[in-house]
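My structure is below; once you've seen it, I'll send some questions.
What you see is the complex with one protein chain gone and the rest in place.
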Amino acid sequence: MAQIAFIGLGNMGGPMALNLIKAGHTLSVFDLNPAALDNAKQGGAKVANSPEEAVREADFVISMLPSSPHVESLYIEKNLFQSIKKGALIADCSTIAPDSARKVAKAANEQGFEMVDAPVSGGVGGAQAGTLTFIVGGSPAAFEKIKPILSAMGKNIFHAGDSGTGQVAKICNNMLLAIHMIGTSEALNLGVNCGIDPKTLSEIMKVSSGRNWSLEVYNPLPGVMENVPASKNYSGGFGVDLMAKDLGLSQEAAISSRTSTPLGSLALSLYRAHSRNGSGKLDFSSILQFLKGSS
Amino acid sequence: MAQIAFIGLGNMGGPMALNLIKAGHTLSVFDLNPAALDNAKQGGAKVANSPEEAVREADFVISMLPSSPHVESLYIEKNLFQSIKKGALIADCSTIAPDSARKVAKAANEQGFEMVDAPVSGGVGGAQAGTLTFIVGGSPAAFEKIKPILSAMGKNIFHAGDSGTGQVAKICNNMLLAIHMIGTSEALNLGVNCGIDPKTLSEIMKVSSGRNWSLEVYNPLPGVMENVPASKNYSGGFGVDLMAKDLGLSQEAAISSRTSTPLGSLALSLYRAHSRNGSGKLDFSSILQFLKGSS
Amino acid sequence: MAQIAFIGLGNMGGPMALNLIKAGHTLSVFDLNPAALDNAKQGGAKVANSPEEAVREADFVISMLPSSPHVESLYIEKNLFQSIKKGALIADCSTIAPDSARKVAKAANEQGFEMVDAPVSGGVGGAQAGTLTFIVGGSPAAFEKIKPILSAMGKNIFHAGDSGTGQVAKICNNMLLAIHMIGTSEALNLGVNCGIDPKTLSEIMKVSSGRNWSLEVYNPLPGVMENVPASKNYSGGFGVDLMAKDLGLSQEAAISSRTSTPLGSLALSLYRAHSRNGSGKLDFSSILQFLKGSS
Partner (left out) sequence: MAQIAFIGLGNMGGPMALNLIKAGHTLSVFDLNPAALDNAKQGGAKVANSPEEAVREADFVISMLPSSPHVESLYIEKNLFQSIKKGALIADCSTIAPDSARKVAKAANEQGFEMVDAPVSGGVGGAQAGTLTFIVGGSPAAFEKIKPILSAMGKNIFHAGDSGTGQVAKICNNMLLAIHMIGTSEALNLGVNCGIDPKTLSEIMKVSSGRNWSLEVYNPLPGVMENVPASKNYSGGFGVDLMAKDLGLSQEAAISSRTSTPLGSLALSLYRAHSRNGSGKLDFSSILQFLKGSS
């Protein structure tokens, strides 16, 4: 079992850290929020007074932070590397810009450390259940070394390639998810307005070329499928604001790589307008309601 | 075995008629193109000199025509119903506007006939192999009666609901298909431009929430998947112009039903521009090349 | 002064007819709404019991109807031409599909009549004030003949070309108007969110390359400009639903002419969603609120 430092105990990081403890690892944790630290302490973690203190004895350093600036600030501006033990492996599980992930990994390498980006999908539910998906960018050796650790928190652990490709795969996947969610919403809404029963339409498209994940497991029209957010007033699930954040990352990547993504960029504008009209906390399948409207 | 009239022996209708003959049915056929008639004659069909002559003895009348005006002209303006035997069942397999399908079915009913819309998917290959998908709009009784006939030409026979819903289901499905094909192209193109291997990215997204039919069986990036149009210079498959035609029908339905379909309408504009730039005959997955460009 | 038949006395047609009477013309009118007929009668019009009766003595027949099917029904299905005096000139002022306008004009020609399409802009206010703009499609001779009649109802009378081009010019203009209205809304909203004063930003763009009609005379942000709908809770002006109708016509024309109009088609989807969310009766500059939201 390993000595692990865990920095960032939010809605995702908190339960992830507890799952590492349950798997038998020794954890030293840090967060700015005292309540989050208390919670981890009750779960068996050793609470540190600073990131520097948290990482000092660790063989693995794991961070789970809200955005690129937080990650760059922790590792580069505060130069956390100075406090990390020689030979430790660093994994950042935050969802951030690929360019940012590469910049931090390069800085790590320059100070003699291996670092992987390992963004997750699966949401708070997956974090609690230990069934997250991790997409890892880094060397094959680093991937093999981090895999058993991540396995305590997740079910599927993918190796996407070199540094940054974990982030690339995540933002490409989520952009595609947003697109087929909106597309599925448009198709169902159009069908209903043209007089077809939405359950029948869903069944037909599920076994035809329109088939996609949103249609199969996450139908956005209330009443078509049980136990999905659409049938629970769009509560739970993956929030509109979180989807907008990921779409923002994909658009930043499109701008810097000079890539044309007409549907992806439109998806961001639609989710942003939906959020601005008061739906930022609803599940992202509520985009159907935004298009369908109330009148 | 049944007496069937078949009107419209194009790339799709021709092989469909031959499959009916192979299944043991007696066919009386009509088309404006003499070569198409010759071909059907060699396959065992009785050639008629007019649609009226073709339908006179038939228990089933099947039509397969290019667009709404052709179908309305045949049945309504020329009033083909006058020549059809009492009790015969009419099935139009053309892909046309739902409003148009309903108008023709209503005219049929007023003259005492049952009529179903039964658009197909599966392309010329499916028509030849007898593996088409039929989506049928009409009464349950009519559906049960036409199903064994359609089974000689196709594998999956769906009942979508009342008159017109066959067309509705088809255009909703194909709009959704166009959207996730473009979305998949954007995601793969963005991924490649950001440094991830497209095969790895495809594998990851196929088992993640980005999953969709285009990604699973029709990858648009050359070299990722064997035996798809993308790996054969975008030849074969479902042409850009045909997709643009279906997207035009979905947009007409959106306009008349006052439905907001931002991604669907943008999909049409992108396919139209792609066609206008000389790619109308390529497979529709070539939209990736339109976005990626040559420089 | 002329004998004029006027068919269709709605919000636009009513005041237009009154302006013809004020200019000294003799009017025979028809509408399905008794209140509209009463109003015209009080203004000095002779009320007819049918379109056929209205047109019998007229040298000019003018119609102002809601949509293509109404116009086709009046002239073609009911064959109003049979009741029109030989040598009379027909002008349809409705905003309808160019294809439909051409079809009706062709039917008129076949029965020996000259017919022009003459859609208007300027709204109810312009109809009342007699300051409408007319865009006329038809022969040069017909244009010269109808011009003095239209001048009693409008200020600018343009000749756009042959039959149907009046409609073409109108829907192209209104599509462009919708696009720069949305674009102006996006620019102002982005500017405000990035910390610039919207009046200053408007002044700068008005004398720069961003300049356009929406910015100059119809600023969509409340408080920037006086006496525009945005500063009157988006009341008055040109309604969202009317803009959506015109954008629907432009998209039908784009579909039938195989033209790629990505921004035009997106404009329709945005106005449609805005309407579906309860804003169909607001002025079309309220699209800014749709994007800006309330939170």
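Letters A, B and C name the chains as they come in the text, with residue numbers starting at 1 for each one.
What we mean here is this: contacts are C-beta pairs under 8 Å (C-beta built on N, C-alpha and C of every residue); 3 or more make two chains touch, one makes a residue touch a chain.
These numbers were taken from a predicted model, which means no experiment stands behind them.
Participant: Touching the hidden chain in the complete assembly: which of C:45, C:89, C:127 or C:168 does that?
Facilitator: In the full complex, the listed residue that touches the missing chain is C:168.
Participant: Looking beyond the chains shown, say which of B:24, B:87 or B:293 touches the absent one.
Facilitator: Of these options, the touching residue for the absent chain is B:293.
Participant: One chain is left out of this view; which of C:180, C:245 or C:276 touches it in the full complex?
Facilitator: In the full complex, the listed residue that touches the missing chain is C:180.
Participant: Suppose we count only contacts with the excluded chain; which residues of chain C make the list?
Facilitator: Against the left-out chain, chain C lists 98, 121, 133, 135, 156, 158-162, 164-165, 168-169, 171-177, 179-180, 182-184, 186-191, 193-197, 200-201, 203-205, 207-213, 215-216, 218, 250, 253-254, 257-264, 266-267, 270, 291-293.
Participant: Considering the whole complex rather than only what is displayed, give the residues of chain B touching the chain that is not shown.
Facilitator: Residues of chain B in contact with the hidden chain: 262, 266, 273, 275-278, 280, 290-295.
Participant: Which parts of chain A are in contact with the chain that was left out?
Facilitator: Contacting residues on chain A, toward the hidden partner: 244, 248, 251-252, 254-255, 258-262, 265-266, 268-270, 272-273, 275-276.
Keep in mind that, in the parts below, only the chains that are shown with their structure count from here on.
Participant: Closest chain to the protein CA centroid?
Facilitator: B
Participant: Calculate how many whole Å lie between the centre of chain B and the centre of chain C, each centre taken as the average of the chain's C-alpha atoms.
Facilitator: One centre to the other, that is 37 Å.
Participant: In whole angstrom, what separates the CA-based centres of chain A and chain C?
Facilitator: 50
Participant: Could you list the positions in chain B whose residues touch two or more of the other chains?
Facilitator: 254, 258-262, 266, 270
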